[in-house]
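This report refers to the structure that appears directly beneath it.
One chain of protein is taken out of this complex; the other chains stay put.
On to chain A.
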Amino acid sequence: MRLITVSGPPSSGKTSVILKTIEYLKAEALKIGIVKFDCLSTYDNLLYEKMGIPVMVGLSGNLCPDHFFISNIDDCMRWGVREGMDILVSESAGLCNRCSPHIKDITAVCVIDCLSGVHTPKKIGPMLKLADVVVITKGDIVSQAEREVFSFRVKQANPRASVLFINGITGQGAYDLSVSFRNAAWVDSLDGKRLRFSMPAALCSYCLGETKIGEDYQTGNVKKMDFGEVKA
């Protein structure tokens, strides 16, 4: 089975991009499945179901969505293999910009939108910097110049990725991405595979349910801001 991880900031257009891309693949009679990761709730599964695409939903609740993702992706993989899928696409939102969902040797796509500001490519960490394909959405409502500036900034942040523009409404540009999906590496299992970069770490008192504020309650992996010399 071919596995593709798609991630990107919330509301960047991941679901629309995937929907438009798999339209091309469905036309070739390929069997496609989706795993939608979200935090509290999602309705995107309905959009996939409407297209007749089998979809699994994973809600991370009060866990870091990235950690939840990586602890479940191998099970998703097994599900896809069992169902005889040709292509499995995982969709997960990157929420903290230090998110690092990409796996070595597995085609990794990052979706960001032109409206998110020209500094966004600099601000996103491994999710963008270590992706194989960066998809830029919402280009249809900004000027050509802004599109060119934005794609230049993306190339600066990730010179190795191929960069595509996709219009999530009309599907313009989605054909190019469908080619990447079709050519993704064939894998049978994720056992022993590695993340491209370690995930953001957190192991402090607040992870374990602490709610009080104050130095006495901060234990574990705690990092403090530097305010320089502050007079008492």
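Here is the rule we use: a contact is a pair of C-beta atoms (placed from the backbone, for glycine too) under 8 Å apart; a residue touches a chain by one contact, two chains touch by 3 or more; residues count from 1.
Operating definition for what follows: contacts and distances are computed from a predicted model.
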item	value
Absent chain [UniProt protein name; select from "ABC-type lipoprotein export system ATPase subunit", "Zinc protease", "ABC transporter permease" or "Sporulation protein YqfC"]	"ABC-type lipoprotein export system ATPase subunit"
Residue in contact with the excluded chain [from A:G8, A:P65, A:G80 or A:P121]	A:P121
Among A:N62, A:S198 or A:T211, residue touching the chain not depicted	A:S198
Footprint left on chain A by the chain that the document does not show	27, 98, 100, 114-115, 118, 121-122, 125-126, 129-130, 140-149, 151-153, 155-160, 162-165, 170-173, 175-176, 179, 196-198, 201
